[in-house]
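Take a look at this one; I'll ask things after.
Showing just some of the chains, left in place.
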Amino acid sequence: MTKKIAILGASGYTGAELVRLIHSHPDMRIAALSAERKAGQSLGAVYPHLAHLGLPDLVRIGDVEFSGIDLAFLALPHGIAHDLVRDLPEHVKVVDLSADFRLRDAAAYRKWYGLDHKAMDIQPQVAFGLPEFYRDQIARARITANTGCYVATSLLPLVPLLRARAISPEGIVIDAKSGVSGAGRALRESSLFCEVNEGFNAYGVAHHRHMGELDQELSLAAGCEVLVSFTPHLVPMSRGMMATIYASGDAAQVQSVLEALYRDEPFVSVLPLGQVPATRHVRGSNRCHIGVVADRAAGRVIVLSVLDNLVKGASGQALQCANIMLGLEETAGLDMAPAFP
Amino acid sequence: MTKKIAILGASGYTGAELVRLIHSHPDMRIAALSAERKAGQSLGAVYPHLAHLGLPDLVRIGDVEFSGIDLAFLALPHGIAHDLVRDLPEHVKVVDLSADFRLRDAAAYRKWYGLDHKAMDIQPQVAFGLPEFYRDQIARARITANTGCYVATSLLPLVPLLRARAISPEGIVIDAKSGVSGAGRALRESSLFCEVNEGFNAYGVAHHRHMGELDQELSLAAGCEVLVSFTPHLVPMSRGMMATIYASGDAAQVQSVLEALYRDEPFVSVLPLGQVPATRHVRGSNRCHIGVVADRAAGRVIVLSVLDNLVKGASGQALQCANIMLGLEETAGLDMAPAFP
């Protein structure tokens, strides 16, 4: 039976991407769209590319009729979901794309987001939204905290390697690069075309918010505290994300651990040893491509991971989680081929 | 029953785009892929973004087993299709993406393509591949000549306006702009990133090949010879095409003719009067958006038309034709929402 979906915060890029994906989903239908400041407008007024889809107009969250909703995607700024999930009827499942439920530790949440965690009582029931590692929890959860894009890009190669002790937990460097859509549609000088185009820079060096999630999940995987060097960079492109990871380990073993784990995963491909992935080869799709190269220094390995930050790094991943939570085919609505060029 | 499809010339961008689209088609399966110079390679070696789709390897056309093929897409350079269609078994339907069968007049073909037309006996049976105007012919045809991208962008607004005499056939100006994928994957200095990026220029001014098709179809629509001013430009983007059309006519009447014609068309939207379309709002989709603006000079109208040159301007249009020829739902595999940002 077709599941009825609400998207709360539909005026951001991840909201629009959810609409795009669900439009092609065989078993879902969008029943409500919210956007506080754009309430009363049609979705087409905010996103002309979606105008022809015949979707409900934007309303305030308070005006959403949740009685028939099966699942709500929360594509809202940080700090809102804690209260909001309490107000939602029990029968509504939730995939939260914000960071509000990603950190299991209240102090870490406060440190990285500068806010008090107001729903620590709910936190233990929340699944961490990376299906490749938490599929069972997600299937049972009412709430799933969708991972951040940098985190997904980094964890997909690193978690299995740390679990298998194929790399050392010490001295890992993650040099990450993102397209500009990761910054959302907010009006910031640093997101203007002329400030980004024909240029490249790092930002948030040594203190990016996603570090909290990285620390949590990598430490869990390694069974000891892991503190990576992590530097995000801004690439003059709209979509795409890449992590270049430097670690101590044997490339052949790294390759073999990743191949074994991902052989049957629908959305993760491990390239042949020595081959490097490119963000454009996953563009628009829910896929993650991982490449492994032996560094010339003995015992050093370089692992490269790419995905589309709006799909496998955000809305696609969220939809994958939702499929699992609703008992649908995990790949439903997510099997489109990448769009290149 | 699933239709078996061959793509001849799968190593170009339109070939790759056909693969992408057909992958999501419910009633088609790719049974053969040809590429003369890349024969023997996997498709993934040529297009890594398609590597995971489990498709047949590339072969030479001579090695394609056509016995089970229902329809072949010809994504080959100009000058090959004339001979090739004679060699194909009768049961194989053909959508030709080259210009070989677009011109009904041998002299025009020679003038614009510098080649002799070698299949004038077949030409009369060929349908012109613009379903919005030639749906019936396409349904009956064994061969459809897919329109060129500039031509589709221009004809979709202009043909109905000329037919309805809503604009004058005199003095029409088509100022057209294209993304770089229109130039294909061939190695040309003018297609290099550094030669295109952060710049803009016209090309083929007053003598672009697509003029032959434009002349033919516009004259047919108007019932008199139409000779437009047509200037193509290159935009530093991969996908997207726009035509800014200047004509004499009444904007309200123009709007009303277009609205009436396209009200029930699945892939063409006419925006509210005065609203302008953008290529990014149709990106990756089979859609064409048309906007109409009254010029400030009385009796002058500006019509703007956008589409994705690789989809509604090439492979999507071809798939739409193929659906019609095979008796499938016309929109099958083509209903995806545009991808923005």
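Which chain is which? They are A and B, in the order written, and residues in each are numbered from 1.
Criterion: contacts are C-beta pairs under 8 Å (C-beta built on N, C-alpha and C of every residue); 3 or more make two chains touch, one makes a residue touch a chain.
No experiment lies behind these values; they were computed from the predicted model shown.
Taken over the full complex in this file rather than the chains on view, the one protein sequence occurs as 4 copies, with 2 of them shown.
Here, only the chains that are shown with their structure count from here on.
One copy, chain A, sits rotated relative to the other, chain B; on C-alpha atoms the angle is 180 degrees to the nearest 5.
Each chain gets a centre from the mean of its Cα atoms; for chain A and chain B, those two points are 36 Å apart. Contact residues of chain B toward chain A in the complex are 13, 16, 19-20, 23-24, 47-53, 181, 197-198, 238-239, 269, 277-278, 280-285, 287, 310, 335-341.
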